[in-house]
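Here the complex is missing one protein chain, while the rest keep their positions.
Every chain is named by a letter (A and B) in the order it is written, and numbering of its residues begins at 1.
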Amino acid sequence: MMSFRQFAKHLVILVGLTALPVMSNAGDLGPVPPKAKAKASEKTECVEPVPVMRKDHMEFLKHKRDLTLREGVRTKEHSLAECIACHVTPNDKGEYARFGEDEHFCSSCHNYAAVNVDCFDCHSDLPENGAKKLRSSNKTNPHKNILTEGGK
Amino acid sequence: MSISENKVDKNHANTYRRKFLTQSVAVAGLTIAPGIVLNQVAHAKADADKVTNATRWGILVDTNKCNKGCTDCVTACKTENAWGAVDGSPSSETLSSKEQQAQWIRKVTITDKQTGHVQSLPLFCQHCETAPCVDVCPTGASMKREDGIVLVDKHICIGCRYCMMACPYKARSFIHEKLELQKTTAPRGIGTVESCTMCAHRVDKDQDPACVEACSKAKHGALLFGDMKDANSAISEELKKHGGEQIRADLGLNTGVRYQGL
Partner (left out) sequence: MKKPAFKQIDGNSTNYWMLLALLGSFVLAAIGSHFYMEHGGHYVTGMSNQIVWGLPHVFAVFLIVAASGALNVASISSVFGKTAYKPLAPLSTLVALALLAGGLMVLVLDLGRPDKLIVAMTMYNFKSIFAWNMILYNGFFAIVGIYMWTMLQRNMNKYSKVAGFSAFIWRLMLTTGTGSIFGFLVARQAYDAAIMAPMFVVMSFSFGLAIFLLIVIASYKWTNRPLGDATFKRLKNLLGVFVAGVLYFVIVQHLTNLYATEHHGVEAFILRDGGIYTQLFWYGQIILGSLIPLAIIYHPATGNSRSAISVASLFIVLGGLAQMYVIIIGGQAYPLEMFPGKEVSSSFFDGMVNSYNPTLAEALLGLGGIAVSLFMVAFAVKVLRFLPESLSDEAVDPHHSK
């Protein structure tokens, strides 16, 4: 049986170690996704309320992908292409960011949360004509050759 | 009743009958006419509609009109779906060897060993009714839509390449490297298998596949696309008149792509 002093010492060390990561993130305000195109940000809300989207967007995408691919339903509702068309916007210079860079809408959160997605192994991470407006530094996705199982 | 009154009554009855008949015909005509008009655009698919097996899409290739040196269909497919080298732009598959690079459609030259007769034809996914690639896929990623178009659901494709072993036309390709800048309408990626989609994204918007459109625009007229279940469609009429053979017909796959002049 350890004494109370020993126990208190262990407890302080334990709490201290646990507090370290919490303290090191002090001042972190969370991810900063870039603003979407005007029509969604100012005039209308996103397709679902923002908290719903944050929690369930992968479910919506997962169900829509089967509807589109297997059944040919090509509505804009929950369509990945529409998400990108609205949310992946150019910066002030008119340049687009690539998935993997913090300035890209999807990776602004996914990088922060360290959640890997492989959507963009196959899908375009840019809207329809975005490929023409890339910086020379990200014409080839700079994260293309990261050693990840599927993600960029 | 007097005779004169009978006559007047009869006239009224005739007039009434005439009016009734003409009005009925008019109403009937008005009722049917939109139906006739709608029927002609009945194949127009709304975005929200699911595809059904009331349609079966097919392509008819007339090899007599297919020129040996022409690759318009191949170029159109490459441009539409962003694969392969197009007009000086290198293939996006920069690291793969020629044998490893994807080809959704290619021109094949066949020479009869006995007669020396030379023919040329485009070869691509034949969109079989009983596709061997669909049968063998362990996860069901290789699938056939209700309207007959055979696709790969790359979300669940594990890249085992068994469908490539099974395809009698070597129509499928495997992606051997990470790809860049795919078209929004043609997702394709490393480690999965792909093949001609009959431009399902265009077909669903009532357009022709890119290859067919290119061949028509260039006035070769070797490719014809349409609904094989619609007896009035151009492709059905052409098939009825002049027939259309399947490549490897002995396999009994009932392909959606037919060839004339083989």
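We adopt the following convention: a residue touches a chain if its C-beta (ideal position, glycine included) is under 8 Å from a C-beta of that chain, and two chains touch if they have at least 3 such contacts.
Remember, predicted model here, so these are calculated numbers, not experimental data.
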*Out of B:166, B:181 or B:218, which is the one that touches the chain we can't see?*
B:166
*Identify the residue among B:44, B:110 or B:234 that touches the chain left out of the display.*
B:110
*asked:* With the missing chain put back, one of B:102, B:223 or B:257 would touch it. Which one?
replied: B:102
_Residue ranges of chain B at the interface with the undisplayed chain_ = 93, 95-97, 99-103, 106-114, 123, 132, 134-140, 156-162, 164-170, 172-178, 190-193, 247-248, 251, 262
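In this section, only the chains that are shown with their structure count from here on.
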*How many angstrom between the C-alpha centroids of chain B and chain A?*
37
_Taking the touch rule as given, give the residues of chain B at its contact with chain A in the complex, in rising order._
45, 47-51, 143, 145-147, 151, 153-155, 178-184, 187-192, 200-201, 204-205
*Of chain A, residues touching chain B in the complex*: 65-67, 69-76, 81, 84, 118, 121-124, 126-128, 131, 140-141, 144-145, 150, 152
